[in-house]
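I have a structure I would like to understand better, so I am pasting it below and will then ask my questions one at a time.
Only a part of the assembly is drawn; its chains keep their places, and the rest are absent.
Note that the chains are named A and B in the order they appear, and that numbering of residues resets to 1 at the start of each chain.
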Amino acid sequence: MTQASRIDESASGVYIISATPFTDDGALDLESTDSLVDFYLDKGVAGMTILGMMGEAPKLTEEESLAFTRRVLQRVDGRVPVIVGVSHASNQHVERLAKASMGLGAAGVMLAPVPNLKTDDQVHGYYAAIARMLGKDVPICLQDFPQSTGVHTSVAVVHQLVDEFPQIVMFKHEDLPGLRKLSQLRTQSEAAGRRRISILVGNGGLFLPQEMLRGADGAMTGFAYPEMLVQVCDLFAQGRPEAAEDVFDLYLPLLRHEFQYGIGLALRKETLRRRGAIRSATVRKPGPVLDATDKAELVRLIGRLEARLVARASS
Amino acid sequence: MTQASRIDESASGVYIISATPFTDDGALDLESTDSLVDFYLDKGVAGMTILGMMGEAPKLTEEESLAFTRRVLQRVDGRVPVIVGVSHASNQHVERLAKASMGLGAAGVMLAPVPNLKTDDQVHGYYAAIARMLGKDVPICLQDFPQSTGVHTSVAVVHQLVDEFPQIVMFKHEDLPGLRKLSQLRTQSEAAGRRRISILVGNGGLFLPQEMLRGADGAMTGFAYPEMLVQVCDLFAQGRPEAAEDVFDLYLPLLRHEFQYGIGLALRKETLRRRGAIRSATVRKPGPVLDATDKAELVRLIGRLEARLVARASS
């Protein structure tokens, strides 16, 4: 197995947030893990992030988490960097998961704060304790997702952490609304001559073009058509924002549909299943289950997208 | 002044959620109220809803609320029904506002629950008390907006209220995700032979085509291009869902941009200002203020929309 180099501030493009495939009866599906990795790599992603919230990490045992991490890293075989989510209620768990993941060949870890952190000082204190605990050799991506965690990480706290911890090299931007925050991160950081970290955006990519124009380096989300995210990022890299947004807009109706919190995960897995990436769309219980109406609606939206892609190709 | 008839279960199409215009220094702008009403009517809306959350109702004095209501009703002059938001922390206020509004010629009132209602029984109890207090002559639109109120109104509670109170004739559907809830409302209601009420959808219209297909009767939201909402509803009424969604998709990039909670109101008012509907985009403080980047971004998105509309018209 070849190991990819660790992530650093230069990371850009699409780090796809990977689903965790299960069989119909809810067991970890390692065969689908392979096919899902192949699918993502085939679409041209620059990296992968596993065991995020979309990866149903809180519903896995530690053994399952490590088995899945191992399988993904083996299949990826160093072709792209893989970031492993290690968020946990206990710092001891974070440390153990982080070290195990790095030992298996991960390129870095992603960390969301525990709930109940309220003030700037508390949020800073949490991240600083973890960064010190993990040490300089474990690259960290800060995961900012207040809609889920209830924790708000201010621009000032990000700056402070970046100044103190060289291992903090990436920020997953997922505040909503968060466009101004992204601009503030970039402009204030530049004005102060601060180290520039990688910023990849989430929220299903719902604001990707706007975020790229405001200084994002790419996307870290799990949209079931990663090729669109890749194209958009490539076109931005080529300095073609209008062309990029034209592509984006084609997929926006489906992307917006997947964006629905909760049911979105089921829609995403069902789409991945339909595209042949995984064998079963099972979400571990308790979790969203699509009914016949949901499926017909999804199929219709996919049909509309495909018709549009065909029309565009032929125009 | 002519008075429109009161709303009932047959209401359909676009009930635009009206902004409340202020001058640059924050005073109620009654001249812009006239031009805004003209703008909405010109775009073909079937009705108007004023003093909702988008209408900054909690930032008005009672005098301002009534002055604005009076002005809107005068300008509308019975051409379309006007629903007035009367949500308040105190039932006495709800009653006073509702009776004053109806006295001024409103077609009905819209009511969101007070915060801190948790169980089905509490939510039902709140609405039932208000419905009894207002009596059968005041048509009520239930406003379901849990993202803002924190209150979740279950399908069972809606059914119970519909059975008990004939004056409850409309449901503003704004749960998110809420597509399944909408389907359940319709299918369960039909299966039980229950009275069918009007369901109009919010969330900026982000899921309007899907919601129309699931049984919505129209939209109640404040998108700054009401003509799109009108066209979409018309096309659905004509049995042309694909054509409807094609129109919708053209505007989706901008609609999604306006959808951002908080800043969305400032974006919406700025767009209305640019379209000549109001003189100032002022939002009362504390509230969102657009900076130069926000404005440039909005202008760019509007430009992309207009280019697309031109291209479509010429194709």
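One rule holds for everything that comes next: a contact is a pair of C-beta atoms (placed from the backbone, for glycine too) under 8 Å apart; a residue touches a chain by one contact, two chains touch by 3 or more.
Since the model is a prediction, treat every value here as computed from it, not as a measurement.
Count of copies in the whole complex in this file: 4, from one repeated sequence with 2 chains shown in place.
Following the convention adopted for this analysis, only the chains that are shown with their structure count from here on.
Note on chain A versus chain B: their Cα superposition corresponds to a rotation of 180 degrees, in steps of 5.
With centres taken as mean Cα positions, chain B sits 34 Å from chain A.
Residue ranges of chain B in contact with chain A, taken from their complex: 176-177, 179-180, 183, 206-207, 210, 213-214, 242, 245, 249, 252-253, 256-257, 260-264, 291, 293-294, 297, 304.
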